[in-house]
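Here the structure is laid out as structure tokens; the discussion comes afterwards.
Missing here is one protein chain; the remaining ones are kept as they sit in the complex.
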Amino acid sequence: MQESKIVFGKWETAALLINALNVQVFLNFPRTMAERGGTAGWILAAYISVLAFLLFLLISRLYSRFEGKDLLDLGEYIGGSAGRIIVGIIILIHITFIISIILREFAEDMKVISLPASPISFVILFFLSGMIAGAYAGIEAIVRFHAFIVPIILAGYLIIIGGVAPYYNISNIMPILGNGAYAIFGSGFFRISSFSGLIALFLLFPFIKTGKNFKSAGSLAIGISSGVLITSALTFLLVFPYPSAIEGFLPIFQLARLINYGRFFQRVESIFVMIWAIAALLYLSMGFFLIVYVFSKTFRLEYYRPLIIPMAIIVFAISLWPKNLMSAIAMETVYFRSAAWAVTFGMTLLLLLVAGAMKKRNHRKEGDRK
Amino acid sequence: MLANFRKTLARLFTFEEPKTKERFILKETEEEMAEGGQKEQDKKVEPRKKKNEGLQLNKKSGENEENKGPKPDISKALSENMERIKDIYSIPTNGDAVLREFDLVVKNKVIPAFMVFFDGMTDRKVINDDILQPLMLLSNLDIKSDEKSIADYIRSHILPHNQLKEFKAIEQVVQGVNFGGCGIFIDGVDSAFVADVKGWEHRAVERPNTEQTIRGPQEGFTELLRANTALIRKILNDEDLIAESLTIGRRSRTPCSMMYIKDITNDSLVKEVRRRLKSIKVDYLFDSGELEQLIEDSSFLPVPQIMVTERPDKAASMLAEGKVVVVMHGSPFALCMPVTNNELLHSPEDSYVRFPYANLLRFVRIMGVFLSLLLPGLYVAITNYHQEMIPTSLLFAIEASRERVPFPSVVEILIMEISFELIREAGIRIPGPIGPTLGIIGALILGQAAVAANIVSPILIIIVAVTGIGSFAIPNFALALGFRVLRYAYILLGAIAGFLGITTGLFLQGIWFVSEKSFGVPYMAPFASKTAGGIADQFARPPFWKQEKRADYMNVKDARKQPHISRGWKSQEGEDQKEEDDDAGK
Partner (left out) sequence: MKRTAAFLLMLAATCTLLSGCYDGKEIDDQTYVIAIGLDKGETNKLRMTLQYAIPLAMGSSGVSGGGGGGGGEGESKSIGSMTLECPSVYSGLNMVNNSVGKQVNLSHAKVMVFSEDLAKDGRMVMLTRAITRGKEFRPNMVVAVSRGSAEDYLKSIKPRQEADPSKYYELKFSGYKYTGFIDQTQLHDFFIKEESTGAQAVAALVGVNTKNSTKEFSVGESSAPQKNRPVPFEGDYLAGNLPKVGDIKGEAMGLAVFNGPKMVGELDGEESTHYLMVTGKYGHAYVTFPDPIKKDFYIVVNLKQSRRPTYKIKLVDGKPNIKVEIKLEADYMSIQSGINYESEYNDIFERSAEKYLEEGIKRLLNRTSAEFHSDIFGFGNQYKSRFLTWDQWKNFQWLDRYKNSTFEVAVDVKVRRTGLTIRNAPIQGSEGEVQSP
């Protein structure tokens, strides 16, 4: 690959991951949390953050023996070309579906928020053009742009969170355990899929090079993201009490709508549209790049750029599959977000464990030979 | 035409293997990678004499040219040479080419000779006093030493002129003469002398016109190459400042000077600039603006990738940052490279005024950029798509003022923007004293009349005016131009899809800018591709004593500008350290 010379710094990688993990906040993460955890949705968010962090530590420990190798390389290590292709196809299906559905959701939400009369394909085209441009410019540009924009997105997010402070009502997050301990700590476990964006890190390891950067960028990203995820769920619940909270759609938009300071500074949610759209564009272009990158790597293609247009058409087509907004949300929340953990964490751990065992055995064999 | 279109269309959907082209990336210097900057000081202590030679019009490159240059073809017969010169300069058709024949006497031998120069480009007095007089009169004097050849004799005894070169090839002589020299041919000598007697009319050093500051030096570059290099050298006073001479232009052979500070600037950068300059093949060059377009990385990027400055102090400070400055003969604008988007927003004044105010200035300038780039687009987007976010009273004011306007707001704003561009363009073209008057007419009368005639709404005049003011606040003229172009894209995007359009535009622009490089330096450094000290040192401006390091992305040989404690009086320790530094420097 012509890109393999590129190396990212710690912050750049972390910025990429922060956006990948937090973009769901702008969709319906807070609402899902509220739905599952009731008034304790924020505890659920904190719980899965801790879980994700522990899992990440485990993975990065296992990964230390395979520095600079991504999941595809691991697949190849285990099962040769067949292994690589199997892993590649699983990842490809996973990312393609997530990106397509999220593309659709973003476009639908944008339509609801500010372009009610425009056809959905028109709105999707805007996002698609960003994705294509991002993929053409390559991962280096995407990552650099993340490093530049993510702080701005975070600042915008903080303004929204801080702006609704007059509406906070502590009693809204009582009773403290919400839907009960089992809903949070038991079945809530599968919500760890919220961190499935981490797969980007496992796929971009060759660009990160050192295991130290891998670990610190991952930890930093999970740290900041969990801060954002927890505050988003918490703020949403503080402002919208539990039963009303799960009614609304686009939680952060609903929060932004409330901001008002005096007669002048109100109705600023349209500014939020900008932050929201740029986060979406970053995320989608990153995801889209991963699709073409994984595809080209899986099938050992020398160039990825020719894949961009066909892939874009596929993603565009898939994004138009769901009949309506509700089924898009349902597909995202029910299916992907609860099954995505299996790909991100399950498959990664499996690959690492098998590869680790094989490496040990090979090592021993070599030792025997000597 | 159609076939061409079909070909393009086919190219869009088929795949061609891209030609692999190594893109220049400014990497850390080898020394830096190997030993980490610390060893620089040893390197500094190079023999000094050698350096001084470097100062004199780059002997090295001259030699180079001689080696591989044209064949020595000056004949020993004077008449032959004269015929060739007459042929080359089309004498006597060419009115300002002067060919003067004379005789000189060496060792009691009368030797015919002639000289050739351009009238007007040379200094008559110098030719008369320092060349003709000695040759014709002094050659009679009694000679004490016994020189072997006439050429040596003339050079070492007869011609007292300070810049005298001897060439074997006619072509070199012609070049010298073309550039204000005086060629001297002597019978029986198979070489010719070129005396530098430039004396053409030129502008004196004046205040810079386009980059004015309140504090700081008030000199600007002129059209003379040597005057410009001298202006820079005068500021830096550093023997490590190298001014490599290059000639560009197959016909014009315009002399250029590539300047850098030897022990700061990254070698690979110097090499890359030299490579690009040398590879240029055009007939003539008229201004550094053309040179800029020939060596910049991307012609399609709307913003400049080379900083153009009229101020010697700015060029000097760029050199001190480890950049390369190219000065071209005939252009009062020096080119500084590489440059990042962020640096284009800096003004020399930033470092001359005190730090609190400098930061305010920078902030205001960033505002200016955003206003000039986005304000009209945002106005269209907000008024067409996001009316809810306008404060109600303002909304009603806009509604009332737009009520009688027959155009949609996009058309309205395009009309105003274009007429504003017209005023601006006309203001530049109109002869001096009328210029400002036209500005007033344009701004006041036209705006007022347009409002009164209900062609545009008064709010819009404010938008356009603020946008214009914003673009004037950008210190770099070319950058302001770039944003002016992009502004129209944002107006259209805002009209098509409101904030979504504008955000998509920002995203595309961002991806585009981020993937560009200026001479191997990421264009959006230090933010996108984050480097150390990005915000604190490059975006904001710390107090002068805290600006300790050169920009990280420049990968210079010597990263430190000043020691950690640069104000010795602040602490005793500092003073000690300073002394140590001085010692080390010597």
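A and B are the chain letters, set down in written order, and residue numbers restart from 1 in every chain.
Throughout what follows, a residue touches a chain if its C-beta (ideal position, glycine included) is under 8 Å from a C-beta of that chain, and two chains touch if they have at least 3 such contacts.
Keep in mind that what you see is a predicted model, and the values were worked out from it rather than measured.
One of A:W42, A:F202 or A:Y242 touches the chain omitted from the figure, and that residue is A:Y242.
Shown as candidates are A:F97, A:F126 or A:F236; the residue that touches the absent chain is A:F126. The chain not shown here is touched by just one of A:G75, A:G178 or A:G287, and that residue is A:G178.
In the full complex, chain A makes contact with the omitted chain through residues 38-39, 112-119, 121-122, 125-126, 128-129, 132-133, 136, 167, 169, 171-172, 174-181, 240-244, 247, 254, 257-258, 260, 263, 266-267, 309.
Within the entire complex, the positions of chain B that touch the omitted partner chain are 8, 11-12, 300, 383-385, 387-388, 390, 392-393, 395-405, 408-409, 451-452, 454, 458, 492, 495-498, 508.
As a working rule, only the chains that are shown with their structure count from here on.
With centres defined as mean CA coordinates, chain B is found 45 Å away from chain A. Of all the residues in chain B, the ones that touch chain A in their complex are 13, 15, 17-18, 20, 382, 385-386, 388-389, 391-392, 497-504, 506-508, 510-512, 514-515, 522, 524, 527-530.
Remark: chain A residues 2, 9, 11-12, 110, 114-115, 118, 122-123, 126-127, 129-130, 133-134, 137-138, 140-142, 144-145, 147-149, 263-264, 267-271, 273-274, 277-278, 281-282, 285, 303, 305-306, 309 touch chain B in the complex.
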